[in-house]
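Handing you a structure now.
A single protein chain has been removed from this complex, and every other one stays in its place.
Letters A, B, C, D and E mark the chains as written, and numbering starts fresh at 1 in each.
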Amino acid sequence: MWNKNIETFIGCDAEYEEADIVLFGAPFDSTTSYRPGTRFASKTMRSESFGLETYSPYQDKDMGEIKVFDGGDLELTFGNTRKALDDIKEAAGTIRKDHKIPCMIGGEHLVTLGALEAVIEQYHKLRIIHFDAHTDLREDYLGEKLSHATVIRRAWDLIGDGKIHQFGIRSGERDEFNWAKKHTNLHKFSFEGLEEAIKECENYPVYFTIDLDVLDPSVFPGTGTPEAGGVTFMELLSAILKVSKLNIVGMDVNELSPVYDHSGASTAVACKILRELLLCVG
Amino acid sequence: MWNKNIETFIGCDAEYEEADIVLFGAPFDSTTSYRPGTRFASKTMRSESFGLETYSPYQDKDMGEIKVFDGGDLELTFGNTRKALDDIKEAAGTIRKDHKIPCMIGGEHLVTLGALEAVIEQYHKLRIIHFDAHTDLREDYLGEKLSHATVIRRAWDLIGDGKIHQFGIRSGERDEFNWAKKHTNLHKFSFEGLEEAIKECENYPVYFTIDLDVLDPSVFPGTGTPEAGGVTFMELLSAILKVSKLNIVGMDVNELSPVYDHSGASTAVACKILRELLLCVG
Amino acid sequence: MWNKNIETFIGCDAEYEEADIVLFGAPFDSTTSYRPGTRFASKTMRSESFGLETYSPYQDKDMGEIKVFDGGDLELTFGNTRKALDDIKEAAGTIRKDHKIPCMIGGEHLVTLGALEAVIEQYHKLRIIHFDAHTDLREDYLGEKLSHATVIRRAWDLIGDGKIHQFGIRSGERDEFNWAKKHTNLHKFSFEGLEEAIKECENYPVYFTIDLDVLDPSVFPGTGTPEAGGVTFMELLSAILKVSKLNIVGMDVNELSPVYDHSGASTAVACKILRELLLCVG
Amino acid sequence: MWNKNIETFIGCDAEYEEADIVLFGAPFDSTTSYRPGTRFASKTMRSESFGLETYSPYQDKDMGEIKVFDGGDLELTFGNTRKALDDIKEAAGTIRKDHKIPCMIGGEHLVTLGALEAVIEQYHKLRIIHFDAHTDLREDYLGEKLSHATVIRRAWDLIGDGKIHQFGIRSGERDEFNWAKKHTNLHKFSFEGLEEAIKECENYPVYFTIDLDVLDPSVFPGTGTPEAGGVTFMELLSAILKVSKLNIVGMDVNELSPVYDHSGASTAVACKILRELLLCVG
Amino acid sequence: MWNKNIETFIGCDAEYEEADIVLFGAPFDSTTSYRPGTRFASKTMRSESFGLETYSPYQDKDMGEIKVFDGGDLELTFGNTRKALDDIKEAAGTIRKDHKIPCMIGGEHLVTLGALEAVIEQYHKLRIIHFDAHTDLREDYLGEKLSHATVIRRAWDLIGDGKIHQFGIRSGERDEFNWAKKHTNLHKFSFEGLEEAIKECENYPVYFTIDLDVLDPSVFPGTGTPEAGGVTFMELLSAILKVSKLNIVGMDVNELSPVYDHSGASTAVACKILRELLLCVG
Partner (left out) sequence: MWNKNIETFIGCDAEYEEADIVLFGAPFDSTTSYRPGTRFASKTMRSESFGLETYSPYQDKDMGEIKVFDGGDLELTFGNTRKALDDIKEAAGTIRKDHKIPCMIGGEHLVTLGALEAVIEQYHKLRIIHFDAHTDLREDYLGEKLSHATVIRRAWDLIGDGKIHQFGIRSGERDEFNWAKKHTNLHKFSFEGLEEAIKECENYPVYFTIDLDVLDPSVFPGTGTPEAGGVTFMELLSAILKVSKLNIVGMDVNELSPVYDHSGASTAVACKILRELLLCVG
């Protein structure tokens, strides 16, 4: 018998019931103020993941050894931010209630908020590990509280002081950097301080959010706001492997914009990062 | 003395006070459900307009003979649709109150709604001439009433049956085409029927809205939703010249997405259409 | 319950059992001598088809009214031409045995041969309608008998003189044009003569093969060998509607190369042609 | 024995001595004021010409039947306009002295002046047939007399009133159009009037210069200044075939800018035009 | 009241009178022998600078704290090199006479010569710090003395032996490298030796010229002549901060070619470098 065409991220062949990790796309970029296109990331990553192998020589581990289900993309309403976040929250909530780890592919970084809202209902003691080029700590952006530029500030609204660990940050307003001194653990430019952060999070559930623009634009030009001076692929991979030892209860990778990735190399990097993330958490 | 760098659309050198037409950009595409990027149209058109001449051999008329002011782009909030429309409404309203013709560069087609809301406050008997590949007549799109796919339906909410004349339409849902039979004057595929429409509008103020995807994608590939089977440049130009004889009280050109215009030819077409529109209305 | 991500061409929601038409991709371009990339056509068309509506105002018909199953892409071996054709033949043969119409998305034009071999086993009196810019009538290409440049010659090997009707042809060697005078019904440049051809095929089963480069490169630049002087979208659509009245027992669309379609407009055209083809045959 | 890699335009296999037409490239675009890149046209056309066949079904003629030599590109100094023109003049002069027809691939349109200066030394009664979107009739451009925007005016300096026939013109300053009324035979927008022009030139040697932007940008987007409203490929081909009946003593094709031709379709058009031109003059 | 559209580099809001630094563009690339397009750098950088923040976490300094005026682009004549240089010289001279620091955005590297000629009239003891991949030390290029490949040699004509410090150089003719041994302080491949150079320049006015192709093409592919083996962004930033301690009396950044920067990442790097340069000198 012949089945309808199924398309999943490479090696994500599990059924929902048996899966430990549930992958889904959140194709939304309505609040992106500069260059859009992250809405196409999840679709493109599924399609292009077949340029990868299922095996990681870094971890000596194969996608065949883990159980990941790929449920495709949510259908999100462009232009209605709160509704889109609610739909994301509902999806992530369902996954968490079924004792699985949600792994979301953004979309702009704001989508993280929807997933966080769901995860925090189960895990009040949640910590957040945040890799990014940008602070994302504005109170509002042109008057809007829900924005790609405010998402970590909104996360702080939910969990409070000292529980958010930020790495690789190299862009923001002075006020954001100053605000961070009191409220988050912000580490500029690199992963320096990651070991300490991991130690502090050891006994807590952790949400792990990766804005791929933490990578240097030489490695990852295909994003809305490329910021020179970022980390290398090997630095990011190494940092991810360290974080994965924690009790990850939710995670996401964001901000690939295939529209600006004419060579496809940024998409390939994003796929490889996602494979490694799934392999080390799964 | 040296002035700060001023950048206007070619030949739009008038001061606000003396201008008959006021040009401004509405860089907004938050509700675009497929391929975004129209937010960059106005900026790109200003910059690339210098590949044109100020003189039109079609009309034997020069930009130097008309008075157009270019006020630049509005700063619109991505992700808050109603607020963006309000800001557009306010700008267009100011222009109308000063007895000038607003000429807006979108952006997605929804921006037309903001301008229409302002114009209709002055002109209750308004008629609309609408060139487009798409019906834009949905009651809602994924639950949202404010969407690029609903903008002409929202216009109908404002002015009612029989006052909207649509041309070039070749894409939509069956329900939209059926609904149009009772409520608008929809002409499929071409400008057939334009003379009659013009006659019917002769004694009324007219808002003229051009979605540039009415053009065939061979002429205008750089748009979010290219629809084969459109009109040629000369057909569009000829139709614009006819409509310009009416009492135009507001107008716009929309849906250039420079992101998908790698050759720059679509931007050049958009600029030429805008030059001709300004010249024949101005 | 949550299903794995399914991705089909827009509106192709039928299960295999109930389907009248079976869509599948043949991602193969190993013999392409100039610019490759048609291997990505089927995948890209599925993904981008969601920029279309399911409704055709040309035919006043909706994809919801027909039954099409999309089985995804065959896994074909690059570099082994005969094996790839055998795999295509097997797939098309299965579909025909189940009394359904195979509709293949190429790939390079050679893939047609595999499908033809299957169809001709059931239909010895088969006729072929062939739309193309190129003759495809070489006896061999650099010594190879199985090539994109020989596919219609190989078709002639199977069905013989006077049964192949070629339209839109504007490129080839002089020898091919001369050979055609005796063996096929070759119409240069346009669809002139299509009515007569249809009349001649009226009482026969017909295989309908469309090389999309029959379109002018202004409409369809995203192909391996763009040939100026082709037909317009409306001419092609009109010709397809005429051919669809025949007893079509197999069909295909070929030669979209997304690699060269930076604006996406060629992919959009290919999708629209496929939608119209499915709607008029289904 | 093995020869160094030779690369010529397709089918241009003659040695210099036996050739009737001598092809050479003039890779120069230093005065281009808007978008550069035509310097790469000749190189790219040679390379991409192998996507064509040597046979023309339009003329039923093959490159094998004519004698064309391809001498490659001149090495021209960027930034020194007069020197570049002198080098072109010398090359064209040599070819003419050897009783062969120079066929130059530009470059920006100004390169025509160098060739013209050489040809006119032999043919004082020269006429010029000029296909273009732009008038190219300015007296100077930002003070410069040697510019892509002045080239036909400079040609007029050489041959005087009534001897230049311009077609397809749709862009320029009002002053240029007015000036043309007295000094050249300028035909706007199309090839209307070509038959009469040909009749007038029947008994004279003719220099034939084709700015490829005479084509509509849908057909030929890959040029520095795309001007909507141009002619189709078939219209241009047909016009070329007519002009070729005259006594052509020099010719050129200009203004392909491969930098803006991401799909390669413009290059393919330019190659096909050049093949047809060579075949009908050769 | 509504002002005409003003477009400046981000944070360059000062009026001319109050400014310490005057930014202007020199859109000229007529002598570029390989891939052109740097003429578009200044315009594109202004437009894309809004993807940046005004605040630098590297320097803990904000554009709001310094006074920069952006006067837009000079109108330079393509194809007349000396005239273009004269116009640049005049602009830079005016700025220097007003006791402000000219900061020029090229353009090809030759534009530096015009600015240097102006600066040296005020500062006879001038030193030059030069970051580049290329020596730029040819006596002439294809016979031309004014060329992108000769600019530093022409600078030497003006100031003589031992006063030019070159860093990052990794491409040139052997003769240039040999010549440099006697006449300039050329440092191959990196910034090694920068501290000593700074010490030597401590008591002199310094012109600081940055050819952005000193960066590795992984960081900065969007340039005419990408040369592998360059410095990283952080290395360049660090070197700029060091040089900024000197008495800078003129400066420029050159050789971004947006035409080859499809992802926009090179433009983003150029903008960030310019922001940091302005912040540390201002």
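The working rule: a contact is a pair of C-beta atoms (placed from the backbone, for glycine too) under 8 Å apart; a residue touches a chain by one contact, two chains touch by 3 or more.
Predicted model only: the values in this text are computed from it and were never measured.
Considering the whole complex, the hidden chain is in touch with A, C, D, E. Note on the undisplayed chain: of the listed residues C:D29, C:E176 or C:E276, the one touching it is C:D29.
Against the chain not shown here, chain A presents residues 50-55, 57-58, 60, 62, 216, 218-219, 233-234, 237, 262-265, 268-269, 272-273. Take chain C: the residues that touch the chain left off the picture are 29-33, 35-37, 39, 75, 77-81, 83, 141-144, 146-147, 259. Contacts to the hidden chain, counted on chain E, fall at residues 34-35, 169-174, 177, 188-189, 216-219, 221-222, 224-229, 260-263, 266.
Keep in mind that, in the parts below, only the chains that are shown with their structure count from here on.
The rotation relating chain B to chain C, fitted on Cα atoms, amounts to 120°, rounded to the nearest 5.
Averaged C-alpha coordinates give centres for chain C and chain D that are 38 Å from one another.
One finds 55 Å separating the Cα centroids of chain A and chain D.
Counting only residues that touch two or more partner chains, chain A has 35, 262. Taken pairwise by the contact criterion, the protein chains fit none of the simple patterns, being neither a path, a ring, a star nor fully connected. Each chain pair that touches appears in this list: A-B, A-C, A-E, B-C, B-D, B-E, C-D, D-E.
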